[in-house]
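The complex appears here without one of its protein chains, the remainder shown in place.
And now, chain A:
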Amino acid sequence: MAESTKNLKASFAVKVGLAQMLKGGVIMDVTNQDEARIAEEAGAVAVMALERVPADIRKNGGVARMSDPTMITSIRKAVTIPVMAKARIGHYVEAQILEALGCDYIDESEVLTPADDAHHINKHNFQAPFVCGCRDLGEALRRVAEGAAMIRTKGEAGTGNVVEAVRHCRAVMGAIRALQTMDDDELYVYAKEIRAPIELIRQTKHLGRLPVVNFAAGGVSTPADAALMMQMGVDGVFVGSGIFKSGDPAKRARAIVQAVTHYNEPKILAEVSSGLGEAMVGIDCRTKDFNSYAARSE
(Lines give C-alpha, C1' and ligand atoms only; values in the text may rest on other atoms or scores of the structure.)
Protein backbone atom coordinates (compact mmCIF):
# COMPACT_ATOMS: atom_id res chain seq x y z
CA MET A 1 0.00 0.00 0.00
CA ALA A 2 2.83 2.35 0.88
CA GLU A 3 4.21 1.84 -2.59
CA SER A 4 0.90 2.41 -4.29
CA THR A 5 0.21 5.78 -2.67
CA LYS A 6 3.59 7.25 -3.53
CA ASN A 7 3.11 10.89 -4.35
CA LEU A 8 4.42 12.62 -7.39
CA LYS A 9 4.49 16.33 -6.73
CA ALA A 10 4.61 18.90 -9.48
CA SER A 11 4.75 16.45 -12.33
CA PHE A 12 4.09 18.00 -15.72
CA ALA A 13 0.64 16.37 -15.68
CA VAL A 14 -0.25 18.19 -12.46
CA LYS A 15 1.03 21.53 -13.77
CA VAL A 16 -0.82 21.22 -17.07
CA GLY A 17 -3.86 20.02 -15.13
CA LEU A 18 -4.48 23.27 -13.28
CA ALA A 19 -4.38 25.17 -16.53
CA GLN A 20 -6.94 22.76 -17.95
CA MET A 21 -9.21 23.57 -15.01
CA LEU A 22 -9.13 27.22 -16.07
CA LYS A 23 -10.37 26.41 -19.57
CA GLY A 24 -13.32 28.50 -20.72
CA GLY A 25 -12.61 31.12 -18.07
CA VAL A 26 -11.38 34.66 -17.60
CA ILE A 27 -8.24 35.65 -15.69
CA MET A 28 -8.18 39.25 -14.46
CA ASP A 29 -5.35 41.62 -13.52
CA VAL A 30 -5.88 43.03 -10.02
CA THR A 31 -3.78 45.38 -7.92
CA ASN A 32 -5.40 45.12 -4.48
CA GLN A 33 -7.76 43.05 -2.32
CA ASP A 34 -10.88 44.98 -3.34
CA GLU A 35 -10.25 44.46 -7.02
CA ALA A 36 -9.51 40.79 -6.36
CA ARG A 37 -12.86 40.40 -4.59
CA ILE A 38 -14.65 42.15 -7.49
CA ALA A 39 -12.95 39.75 -9.91
CA GLU A 40 -13.89 36.71 -7.82
CA GLU A 41 -17.51 37.85 -7.51
CA ALA A 42 -17.66 38.48 -11.25
CA GLY A 43 -16.69 34.87 -11.89
CA ALA A 44 -13.00 35.07 -12.79
CA VAL A 45 -11.29 31.65 -12.66
CA ALA A 46 -8.05 33.21 -11.42
CA VAL A 47 -6.52 36.60 -10.73
CA MET A 48 -3.15 38.04 -11.71
CA ALA A 49 -1.72 40.04 -8.82
CA LEU A 50 0.43 42.98 -9.91
CA GLU A 51 1.31 46.45 -8.68
CA ARG A 52 0.41 48.38 -11.78
CA VAL A 53 -1.88 47.25 -14.59
CA PRO A 54 -0.13 47.28 -18.00
CA ALA A 55 -1.81 50.56 -19.03
CA ASP A 56 -0.13 52.28 -16.06
CA ILE A 57 3.20 50.60 -16.81
CA ARG A 58 2.99 52.11 -20.29
CA LYS A 59 2.05 55.51 -18.95
CA ASN A 60 4.65 55.69 -16.17
CA GLY A 61 7.50 54.08 -18.06
CA GLY A 62 10.65 53.02 -16.22
CA VAL A 63 11.59 49.45 -15.38
CA ALA A 64 8.66 47.23 -14.42
CA ARG A 65 9.56 44.48 -11.93
CA MET A 66 7.96 41.73 -9.87
CA SER A 67 5.35 43.02 -7.42
CA ASP A 68 5.87 43.46 -3.70
CA PRO A 69 5.33 40.08 -1.97
CA THR A 70 3.15 41.80 0.67
CA MET A 71 0.64 42.73 -1.99
CA ILE A 72 0.62 39.25 -3.49
CA THR A 73 0.17 37.63 -0.08
CA SER A 74 -2.69 39.95 0.83
CA ILE A 75 -4.49 39.12 -2.41
CA ARG A 76 -4.00 35.41 -1.77
CA LYS A 77 -5.72 35.86 1.57
CA ALA A 78 -8.65 37.72 0.03
CA VAL A 79 -9.78 35.14 -2.51
CA THR A 80 -10.26 31.38 -2.91
CA ILE A 81 -9.49 31.27 -6.64
CA PRO A 82 -5.90 30.70 -7.84
CA VAL A 83 -3.56 33.69 -7.74
CA MET A 84 -0.96 34.25 -10.45
CA ALA A 85 1.93 36.70 -10.39
CA LYS A 86 4.39 38.01 -12.96
CA ALA A 87 8.15 37.54 -13.06
CA ARG A 88 10.47 39.24 -15.52
CA ILE A 89 11.59 37.17 -18.50
CA GLY A 90 14.71 35.23 -17.57
CA HIS A 91 14.63 36.42 -13.95
CA TYR A 92 14.63 33.05 -12.25
CA VAL A 93 15.20 34.51 -8.80
CA GLU A 94 11.95 36.49 -9.01
CA ALA A 95 10.34 33.19 -9.99
CA GLN A 96 11.92 31.46 -6.98
CA ILE A 97 10.50 34.17 -4.73
CA LEU A 98 7.03 33.84 -6.23
CA GLU A 99 7.20 30.08 -5.81
CA ALA A 100 8.23 30.49 -2.17
CA LEU A 101 5.22 32.77 -1.65
CA GLY A 102 2.99 29.95 -2.84
CA CYS A 103 1.73 31.54 -6.04
CA ASP A 104 -0.48 29.12 -7.93
CA TYR A 105 0.92 30.17 -11.30
CA ILE A 106 3.86 32.30 -12.45
CA ASP A 107 3.58 34.42 -15.57
CA GLU A 108 6.96 34.93 -17.20
CA SER A 109 5.81 38.11 -18.79
CA GLU A 110 7.00 40.49 -21.47
CA VAL A 111 4.85 43.16 -19.81
CA LEU A 112 7.59 43.52 -17.20
CA THR A 113 10.99 44.70 -18.41
CA PRO A 114 12.95 41.59 -19.46
CA ALA A 115 15.90 40.68 -17.23
CA ASP A 116 17.56 38.43 -19.81
CA ASP A 117 17.34 39.36 -23.47
CA ALA A 118 18.33 35.93 -24.76
CA HIS A 119 17.15 33.25 -22.35
CA HIS A 120 13.88 32.42 -20.69
CA ILE A 121 13.62 30.73 -17.30
CA ASN A 122 14.15 26.97 -17.29
CA LYS A 123 10.68 26.28 -15.99
CA HIS A 124 11.26 22.57 -15.47
CA ASN A 125 13.29 23.49 -12.39
CA PHE A 126 10.21 24.77 -10.60
CA GLN A 127 7.32 23.15 -8.77
CA ALA A 128 5.01 26.01 -9.63
CA PRO A 129 3.53 25.95 -13.12
CA PHE A 130 4.31 28.75 -15.59
CA VAL A 131 2.35 30.60 -18.23
CA CYS A 132 4.25 32.30 -21.07
CA GLY A 133 3.38 34.57 -23.95
CA CYS A 134 3.80 33.82 -27.65
CA ARG A 135 3.31 35.50 -30.99
CA ASP A 136 3.46 32.44 -33.20
CA LEU A 137 3.62 28.65 -33.09
CA GLY A 138 7.40 28.46 -32.87
CA GLU A 139 7.50 30.76 -29.88
CA ALA A 140 4.68 28.82 -28.18
CA LEU A 141 6.43 25.46 -28.60
CA ARG A 142 9.80 26.86 -27.47
CA ARG A 143 8.08 27.94 -24.25
CA VAL A 144 6.46 24.52 -23.80
CA ALA A 145 9.88 22.93 -24.32
CA GLU A 146 11.25 25.16 -21.55
CA GLY A 147 8.49 23.85 -19.28
CA ALA A 148 5.56 26.25 -19.69
CA ALA A 149 2.35 24.46 -18.70
CA MET A 150 0.12 27.11 -20.23
CA ILE A 151 0.47 29.51 -23.16
CA ARG A 152 -1.12 32.85 -23.89
CA THR A 153 -0.94 34.76 -27.13
CA LYS A 154 0.79 38.03 -26.28
CA GLY A 155 -1.23 40.76 -27.95
CA GLU A 156 -0.20 44.20 -26.74
CA ALA A 157 -0.88 44.60 -23.04
CA GLY A 158 -2.24 47.90 -21.79
CA THR A 159 -3.39 49.18 -25.17
CA GLY A 160 -7.07 48.24 -25.03
CA ASN A 161 -6.56 47.41 -28.70
CA VAL A 162 -7.35 43.86 -29.69
CA VAL A 163 -5.60 43.94 -33.08
CA GLU A 164 -2.33 42.41 -31.89
CA ALA A 165 -4.10 39.70 -29.90
CA VAL A 166 -5.97 38.79 -33.08
CA ARG A 167 -2.76 38.82 -35.13
CA HIS A 168 -0.95 36.48 -32.72
CA CYS A 169 -3.93 34.19 -32.35
CA ARG A 170 -4.31 33.93 -36.13
CA ALA A 171 -0.59 33.23 -36.45
CA VAL A 172 -0.73 30.33 -33.99
CA MET A 173 -4.03 28.83 -35.18
CA GLY A 174 -3.15 29.29 -38.85
CA ALA A 175 0.23 27.62 -38.41
CA ILE A 176 -1.42 24.65 -36.69
CA ARG A 177 -3.90 24.31 -39.56
CA ALA A 178 -1.05 24.43 -42.08
CA LEU A 179 0.94 21.94 -40.00
CA GLN A 180 -1.91 19.44 -40.17
CA THR A 181 -1.69 19.34 -43.96
CA MET A 182 2.06 18.76 -43.97
CA ASP A 183 3.72 15.47 -44.75
CA ASP A 184 5.49 13.96 -41.72
CA ASP A 185 8.76 14.05 -43.71
CA GLU A 186 8.46 17.81 -44.02
CA LEU A 187 8.32 18.39 -40.27
CA TYR A 188 12.12 18.38 -39.81
CA VAL A 189 12.63 21.39 -42.03
CA TYR A 190 9.55 23.06 -40.58
CA ALA A 191 10.95 22.56 -37.06
CA LYS A 192 14.15 24.27 -38.19
CA GLU A 193 12.22 27.12 -39.79
CA ILE A 194 10.08 27.92 -36.78
CA ARG A 195 12.87 27.01 -34.33
CA ALA A 196 10.85 24.58 -32.24
CA PRO A 197 11.52 20.99 -31.06
CA ILE A 198 10.51 18.36 -33.59
CA GLU A 199 8.79 16.18 -30.97
CA LEU A 200 6.41 18.94 -29.90
CA ILE A 201 5.70 19.80 -33.53
CA ARG A 202 4.78 16.19 -34.19
CA GLN A 203 2.47 16.13 -31.20
CA THR A 204 0.86 19.42 -32.20
CA LYS A 205 0.23 18.10 -35.69
CA HIS A 206 -1.33 14.95 -34.29
CA LEU A 207 -3.50 16.83 -31.80
CA GLY A 208 -4.52 19.65 -34.11
CA ARG A 209 -3.94 22.13 -31.29
CA LEU A 210 -1.28 23.27 -28.84
CA PRO A 211 -0.67 20.48 -26.33
CA VAL A 212 -1.30 22.86 -23.42
CA VAL A 213 -4.09 25.33 -22.69
CA ASN A 214 -3.88 28.51 -24.78
CA PHE A 215 -5.43 31.79 -23.60
CA ALA A 216 -5.65 35.13 -25.38
CA ALA A 217 -4.18 38.24 -23.78
CA GLY A 218 -3.13 41.79 -24.47
CA GLY A 219 -5.80 44.23 -25.57
CA VAL A 220 -9.06 42.52 -24.68
CA SER A 221 -11.31 45.22 -23.24
CA THR A 222 -14.93 44.51 -24.16
CA PRO A 223 -17.19 41.43 -23.99
CA ALA A 224 -17.16 41.40 -27.80
CA ASP A 225 -13.33 41.32 -27.84
CA ALA A 226 -13.39 38.38 -25.45
CA ALA A 227 -15.97 36.48 -27.50
CA LEU A 228 -13.99 37.23 -30.69
CA MET A 229 -10.90 35.59 -29.21
CA MET A 230 -12.96 32.60 -28.03
CA GLN A 231 -14.50 32.16 -31.48
CA MET A 232 -11.02 32.22 -32.97
CA GLY A 233 -10.32 29.13 -30.91
CA VAL A 234 -8.52 30.09 -27.71
CA ASP A 235 -9.36 28.27 -24.47
CA GLY A 236 -9.91 31.37 -22.35
CA VAL A 237 -9.03 35.03 -21.95
CA PHE A 238 -6.77 37.25 -19.84
CA VAL A 239 -8.13 40.73 -19.23
CA GLY A 240 -5.67 43.23 -17.86
CA SER A 241 -6.21 46.95 -17.91
CA GLY A 242 -9.55 46.58 -19.71
CA ILE A 243 -11.56 46.05 -16.54
CA PHE A 244 -10.14 48.30 -13.86
CA LYS A 245 -9.41 51.13 -16.30
CA SER A 246 -13.06 51.31 -17.34
CA GLY A 247 -16.05 53.21 -15.93
CA ASP A 248 -17.82 50.35 -14.09
CA PRO A 249 -15.31 47.56 -13.37
CA ALA A 250 -17.71 45.18 -11.55
CA LYS A 251 -20.26 45.28 -14.33
CA ARG A 252 -17.67 45.00 -17.10
CA ALA A 253 -15.92 42.11 -15.37
CA ARG A 254 -19.21 40.23 -15.07
CA ALA A 255 -20.07 40.96 -18.69
CA ILE A 256 -16.74 39.66 -19.96
CA VAL A 257 -17.14 36.43 -17.97
CA GLN A 258 -20.59 35.92 -19.47
CA ALA A 259 -19.30 36.71 -22.94
CA VAL A 260 -16.64 34.02 -22.59
CA THR A 261 -19.15 31.41 -21.36
CA HIS A 262 -21.64 32.20 -24.14
CA TYR A 263 -19.15 33.31 -26.77
CA ASN A 264 -21.16 31.84 -29.63
CA GLU A 265 -24.55 33.27 -28.76
CA PRO A 266 -24.81 36.77 -30.26
CA LYS A 267 -28.12 37.49 -28.48
CA ILE A 268 -26.55 36.96 -25.07
CA LEU A 269 -23.50 38.96 -26.17
CA ALA A 270 -25.78 41.87 -27.12
CA GLU A 271 -27.46 41.69 -23.74
CA VAL A 272 -24.25 41.63 -21.71
CA SER A 273 -22.60 44.36 -23.82
CA SER A 274 -25.37 46.83 -23.03
CA GLY A 275 -24.86 49.79 -20.72
CA LEU A 276 -21.37 48.99 -19.50
CA GLY A 277 -20.31 52.62 -19.22
CA GLU A 278 -17.05 53.92 -20.52
CA ALA A 279 -14.47 51.48 -21.91
CA MET A 280 -10.76 52.13 -21.44
CA VAL A 281 -9.38 54.69 -23.88
CA GLY A 282 -6.98 52.55 -25.88
CA ILE A 283 -3.84 53.17 -27.91
CA ASP A 284 -3.18 52.85 -31.62
CA CYS A 285 -0.39 50.29 -32.11
CA ARG A 286 0.76 51.74 -35.45
CA THR A 287 2.01 55.13 -34.30
CA LYS A 288 5.71 55.81 -34.66
CA ASP A 289 6.61 56.02 -30.99
CA PHE A 290 4.60 52.92 -30.03
CA ASN A 291 6.62 50.66 -27.75
CA SER A 292 5.82 47.01 -28.47
CA TYR A 293 6.01 44.78 -25.41
CA ALA A 294 5.34 41.66 -27.45
CA ALA A 295 8.55 42.13 -29.44
CA ARG A 296 10.69 42.21 -26.28
CA SER A 297 11.25 38.45 -26.33
CA GLU A 298 11.03 35.59 -28.76
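By definition in this document, a residue touches a chain if its C-beta (ideal position, glycine included) is under 8 Å from a C-beta of that chain, and two chains touch if they have at least 3 such contacts; residues count from 1.
Here is the rule we use: contacts and distances are computed from a predicted model.
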| item | value |
| --- | --- |
| Complex member absent from the view - protein name from UniProt, among "cysteine desulfurase", "DNA primase large subunit", "glutaminase" or "serine C-palmitoyltransferase" | "glutaminase" |
| Of A:44, A:66 or A:157, the one touching the omitted chain in the full complex | A:44 |
| Contact partner of the left-out chain, one of A:29, A:99, A:136 or A:156 | A:99 |
| Listed residues A:114, A:129 or A:218, member touching the removed chain | A:129 |
| Residue numbers in chain A that touch the chain omitted from display | 1, 4-14, 16-18, 20-25, 37, 40-46, 78-82, 99, 102-105, 124, 127-129, 173, 199-200, 203, 206-214, 230-233, 235, 254, 257-258, 261-264 |
